[in-house]
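All protein chains but one are shown in place.
Let's turn to chain A:
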Amino acid sequence: MRLLRTAALTAAVAMTAAACSGSSDNGDSGAGAGKYQMSSDTPAGKGPVADATWALFAEPQSLDYLYAYDFPPNTVLANVCEQLLRITPDFSIQPGLAAKFENPDPLTWVYTLREGVKFHDGTTMTADDAVASLQRHLDPANASAWVGAFKDVASVTKTGPMQLTVKLTKPNVLFNQQLAASPGTVESAAYLAKAGKDYGNPTGKVNCTGPYTLDSWSTGDSINLKKFDGYWDKNLTPAVDKLKLVFIQDPSARVNALLSGEVDGGYMLPATSYDKLAASGSGKLYFGGNSGTYNAHVANLGGALGDVRVRRALSLAVDRKGVVDAALNGYGVPAKAPAPAEAWGIAPTTGKAAHDALPPMTRDIDAAKKLVQEAGAAGKKIVVATISVSPEISIGANALRQAGKDIGLDVELKAIAPDAYTALFTDPSARAGIDLLITSGYNMTPDPLEYYGTLQSGQFPNYGDWKNEEYDKLVEQANAAQDPITRAALTVKLQEIAVRELPAIPLFDTPYTVFLGKRISGATPVLSVMLSYPWAAQLGSAS
């Protein structure tokens, strides 16, 4: 799971979470009903294009896959670097740079690499490259952002010229799945050694196997990608020769650039712009599946929120529909669980059914007041972090404040400077004095265990250090369950506990978006595609 990060980012972002659809059977919803239609794809590109321009809401801090823990770097790297496995547009996991992967016993994963794959410098990929790439995550000196994916890894070794074997200390199904995202990236070992500390920065760049090469990185302006003629997957041969990804942080400027045709497309548009983009005639706005939900994560159980009755009270009092209407312009639905129905890729029928069967989180001020009284929490202070540049967070925080006011809690907002918001998720000291954080945790893989596993005690994103023995045991059991249906059944139980105990208070689900101008088409409006699939290789001329 990764987190909606900073302010600058969230400001620009607008919508990233959720698995909602245009309509919902959730009785408390209806905010987004009929307002938008979900698309699994956009019309395929019809022909070659010499060059195209794409809007990024922020400049990547690094293109080193170790630190690709945010939307901008992953949006770029999805086209430049590849992983051992691949998450497909239909949210399934398929072989990627590994032609096959096996699990001879619960503690062993064997990956056999695809033959004839070339790096951008023309050298051929071997097991040495894959081993070197994965081992970088294991070196504490590298401080990989993805170290959590490797927490149960005992060793990564070369077991053949084109084969590597990963030994685990205990069964961990998620490890294998996460090799379809940044943790599974393969870079040339020789290039890693040559670039050293410059690897991934504008000087050192990267040298991977994707359909696009990183041609140039103009700091503060753009990243230019160029079609890689030696790309191995002929099904994803780019139709766009040159793709310029321009950094446009200001939401209004980004929207105007799309409307004017200055840029040809962009993911993750501000919710406030949806109506304008949809009606513009300058292109088309598509809504797609999102694997995350916006939640108010409990960051401190030492205060009033240590009592589950207070968490429930706040959950009962918050006006989710109001937030959807005001912050998302109606493009979303109130959440029912901390992970959306769309996150259930491994068991789309039973998992989604279990999610949909959850009762709606209806507003009940009287019941909430009663809970606060029972908990003896009247007048107690709860501090909610907020950032003014992100409407979905600032309005969500305002709604929590109003909810507290309505039920006798003293909810105080603490505004965080835009650039400091990221630190709340990476630095525990930055969370000092904060009880609730609004963020979107989303799944990179089709398995909602990825999200629910982060609420296990001791996990890095379990900000409030919430502990529940039953929950912890279930996470271990699920991680050891090879059968997806069995794992999904266990994860459903995790979902039930999470909804009951509320270590994260679900707020709202909202669709994922992509806008395509009149020149190009083919981008898939799905979050996991933008982050891990060579989406730009699907682009082509619109006519």
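Basically, a contact is a pair of C-beta atoms (placed from the backbone, for glycine too) under 8 Å apart; a residue touches a chain by one contact, two chains touch by 3 or more; residues count from 1.
We adopt the following convention: contacts and distances are computed from a predicted model.
K.L.:
Between "Dihydroorotase", "Tricarboxylic transport membrane protein", "ABC transporter permease" or "FAD:protein FMN transferase", which matches the UniProt record of the unshown chain?
P.N.:
"ABC transporter permease"
K.L.:
Among A:144, A:398 or A:495, choose the residue that contacts the chain missing from this document, as touch is defined above.
P.N.:
A:398
K.L.:
Which listed residue (A:62, A:144 or A:386) would be found touching the missing chain in the intact complex?
P.N.:
For the chain that is not drawn, the touching residue is A:386.
K.L.:
Of the residues A:43, A:106, A:306 or A:322, which one touches the chain left out of the display?
P.N.:
Of all options in A:43, A:106, A:306 or A:322, contact with the hidden chain holds for A:322.
K.L.:
Could I get the residues of chain A that touch the absent chain, sorted low to high?
P.N.:
Its contact residues with the unshown chain are 7, 251-252, 255, 270, 272-273, 275-276, 319, 321-323, 325-327, 329, 386-389, 391, 394-395, 397-399, 401-402, 413-418.
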